[in-house]
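Just one protein chain is left out here, and the rest sit where they should.
For chain A:
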């Protein structure tokens, strides 16, 4: 059992390290610098006026958050493959 699951893991992790080492050689350094600040840092300025807050940016919530999840359709490889698979099954069933 355990051997099975580890062999399954390996290709995934290998893939990940391959990807990491090749294009972004600075990922390791990124990790290091980011680990340093493990706490919420103090703001470089103490205060600012109400009108300069993000709250007062026009339609900030609509800019930040997309609300179309219920209906959004993504045209990617996965979605197309899913479609093909399901349609194929249906055809076989009707034959």
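What we mean here is this: contacts are C-beta pairs under 8 Å (C-beta built on N, C-alpha and C of every residue); 3 or more make two chains touch, one makes a residue touch a chain; residues count from 1.
Keep in mind that, in the parts below, contacts and distances are computed from a predicted model.
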Next on the checklist: Leaving aside the chains you can see, what is the UniProt protein name of the one that's missing? Options: "PCI domain-containing protein", "RuvB-like helicase", "NEDD8-activating enzyme E1 catalytic subunit" or "Anaphase-promoting complex subunit 11".
Outcome noted: "PCI domain-containing protein"
Next on the checklist: Which parts of chain A face the unshown chain closely enough to count as touching?
Outcome noted: 1, 4-5, 8-9, 12, 16, 30, 33-34, 36-37, 39-48, 52-57, 60-61, 63-70, 72-74, 76, 78-79, 81-83, 85-87, 89-90
